[in-house]
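Missing here is one protein chain; the remaining ones are kept as they sit in the complex.
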Amino acid sequence: MADLHGVIPPLLTPLHADGSIDVESIHRLVAHLTEAGVHGLFPLGSTGEAAQLTNTQRRQVLEAVIEANQGKLPILAGIIASSTASAIEYAEEAHQLGVDAVVATAPYYYTYSQPEIIAHFRQLHAAVDIPIVAYNIPSMVKMNLDQKTINTLAQEGTIIALKDTSGDVSATRGIMLACEGIEGFHIFSGLEWVSDIALEIGADGLVPGIGNIAPADYVAIYDAIQNGDLETARHHQRRMIELFNICYHGHSQASYSAGALGGFKTAMQLLGIFETRQMAAPMTTIPDENVAPIREILEKLDLLPIEA
Amino acid sequence: MADLHGVIPPLLTPLHADGSIDVESIHRLVAHLTEAGVHGLFPLGSTGEAAQLTNTQRRQVLEAVIEANQGKLPILAGIIASSTASAIEYAEEAHQLGVDAVVATAPYYYTYSQPEIIAHFRQLHAAVDIPIVAYNIPSMVKMNLDQKTINTLAQEGTIIALKDTSGDVSATRGIMLACEGIEGFHIFSGLEWVSDIALEIGADGLVPGIGNIAPADYVAIYDAIQNGDLETARHHQRRMIELFNICYHGHSQASYSAGALGGFKTAMQLLGIFETRQMAAPMTTIPDENVAPIREILEKLDLLPIEA
Amino acid sequence: MADLHGVIPPLLTPLHADGSIDVESIHRLVAHLTEAGVHGLFPLGSTGEAAQLTNTQRRQVLEAVIEANQGKLPILAGIIASSTASAIEYAEEAHQLGVDAVVATAPYYYTYSQPEIIAHFRQLHAAVDIPIVAYNIPSMVKMNLDQKTINTLAQEGTIIALKDTSGDVSATRGIMLACEGIEGFHIFSGLEWVSDIALEIGADGLVPGIGNIAPADYVAIYDAIQNGDLETARHHQRRMIELFNICYHGHSQASYSAGALGGFKTAMQLLGIFETRQMAAPMTTIPDENVAPIREILEKLDLLPIEA
Partner (left out) sequence: MADLHGVIPPLLTPLHADGSIDVESIHRLVAHLTEAGVHGLFPLGSTGEAAQLTNTQRRQVLEAVIEANQGKLPILAGIIASSTASAIEYAEEAHQLGVDAVVATAPYYYTYSQPEIIAHFRQLHAAVDIPIVAYNIPSMVKMNLDQKTINTLAQEGTIIALKDTSGDVSATRGIMLACEGIEGFHIFSGLEWVSDIALEIGADGLVPGIGNIAPADYVAIYDAIQNGDLETARHHQRRMIELFNICYHGHSQASYSAGALGGFKTAMQLLGIFETRQMAAPMTTIPDENVAPIREILEKLDLLPIEA
């Protein structure tokens, strides 16, 4: 994990119409991403609906991703758990299955103080012998991981990286500067609209949900920034912002999350990678009549296979 | 469950110093509550730190409460799960263990729409043959159960009761009026400072966390309101508001929740009912130097045993 | 102001169709309230759209209310100002016009600390020789007046009363208990759905916006609680909760506030007291097609004049 970098998409979790895990589609997804040149795989994140899966389903997803990957890319397993005890259980299992690292949120039912969040990561680190990436996503977890919290955990070696989806690029930059001297500490951005910028100001990589659909564009952004070719990076970034319009065609009664993740899954179905666009309960699946506008967006961006 | 009513405390979860479930203290707790005349037992709620326990620990708590209860009081098991699938698993297990009902929150990692929350309760109801109480606690879950949502679920028989801990008594009253004609639907209040009021305006019962410590006071409030004796109700209610001061002696680095639940557990230890005041990770346990002010409050309210 | 008590409605501000102050309607409003037996008049509160009026318009409202009142009832002028300096200017003007007290919010553009909020009230008190009522309305002002802040200001005599519209009845009760021993300190509730309860647990009076329309019902609630007649209080309280349904017929593009205050104004127009239902900019006025459901609610509650 010493050179963790690049595009590490948070994998969507394809489901059969009955809600069970669709292992074949996972294999197609891993192939799709690997062929595009991504640098790692991150199953069981927020994009992967991890919080909506049972423990059995989580395990099935990890096993399928590991089998499909055949040891090619580093695998980072999401640990979205409402308690320290569950986080340890999930991480231990992921470790035994053989993933390379875990990406763990703060616990999220109660509201915790920053020292309690630090305690959470320390206990996870003490309990399981696996590298930990801290996952900051206050829109879901209610609490932000403060700069001082990240700095403390990074300095002492409890975490090897941060995945920041706080939405506040100024804060991410502050963390980058504060952690600059820390050997082997990496910062990843989960913001899909400012990936080019995040890389420019020093991020080591990207965790773009929409990268499930268009991984080649995100790899192109990453490569372009490494080569100082801002124009190419801007071109692909703009395509991705346009692609994001697939997120606004959810069921009229659905939450924003169901519309966004549902738009992603619908695109994957149109690409022929997923068999269905089924969401895990209780999220509402995109209705038939809302598929056409998503297809149009993909067509406009030349993302559909020729015969589709 | 047709005549669900009265004082149904959300049970604290006593732990050994190593964090494991303290079954003997659970037995003493159940005896303490039963002797005071409470009308039901509600393990695995927010007060019971359910979100911080492993699945194994949850099961141990339920088994201990069921064994200690010996079939005397109705048992309502908390279902605090971040997904519909997990909620169904937990409810199925609780059902097989033999509890009388479950008290379920909305799922709480993502932000859901009200129709999705309705879908969650309907799927839980379809999957497990057990009465469901809806548990409204937006401070933890992020989303409120709207009046229309409650009304829909109550009308169709998906839920038999509501436990409202929204903090907005006006809203609770609106729900009471809106659900007035629904046969067999019950409303419980989780607000410890206005229990007398909630009962006066029509609540069927109370779910007071601080009732772990002073169940007799809450039973007295309930009985007094039934008898139209407002003065007695006010007297005990005031005692309880004063008792609430035990919540403000947490560790200086702890969250409010850790201080409040920690204050409860410290009181239980001082009463000789709990062996320790240990909190589940990552909450901070009350330090030794903060015990004295909690003892003083208990003494002032004559809640400590004579020899203490 | 030593015996401030009872029903003190926050007066709506009637406007002509061109947005100018409708002085004649103010006279009819004051007569309507006085005849119903209210105990005071509170112009320029949130219900009065004070924050949407110019300084000139505020003055016109005060002058009209003072003239209409003819010295009969105490007048409390709202001071909704985003700064201490403006609050002092408004209070000085109100004092010179001859009102009996002012009802002042915290300043509300920046987010202030509690000590800064205390400083605000102290400076207002030092600058203008008029009794001050603190107005707690965090939904508008962003900040809550904490129990300790209220207690400090009450103890030292900076404020003579609190008008609490925080929505948290538990917190109001905590303030009541904390301020119990303070000579001459009064607490008023701004919550229209739990007026009976607020009075039962010790409030000195009510500030109900919907009392513009049905002041006699609120006076009946107040009198009934004084006489220990809970049944009568409950009856009128229920009518008022039902009346509140006039708040849900705003323009489809309007904010909640515009719908609620617009519903109030529409009712006043239907009662023949206001000439128009015009809102101050930028709030949207209730469209013609939304008047009928409001009329129905008034009719059902027998609030319309016989010939209407």
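Going by the order they are written in, the chains are A, B and C; count residues from 1 in each one.
Operating definition for what follows: a contact is a pair of C-beta atoms (placed from the backbone, for glycine too) under 8 Å apart; a residue touches a chain by one contact, two chains touch by 3 or more.
Everything numeric in this text was worked out from a predicted model, so none of it was measured.
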Among the chains presented, those that the missing one touches: A, C
Option from C:44, C:79, C:103 or C:117 whose C-beta touches the chain left out: C:117
In chain C, positions touching the absent partner: 19, 46, 51-55, 57, 80, 82-86, 89, 107-113, 115-117, 119-120, 123, 139-142, 253-258, 280-284
Sites on chain A contacted by the missing partner chain, in the whole complex: 167-170, 173-174, 177, 191-194, 197, 200-201, 230, 234, 238, 241
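The criterion applied here is as follows: only the chains that are shown with their structure count from here on.
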Central subunit by CA centre of mass proxy: B
Averaged-CA centre spacing for the pair chain C and chain A, given as whole angstrom: 50
Two or more partner chains touched - positions in chain B: none
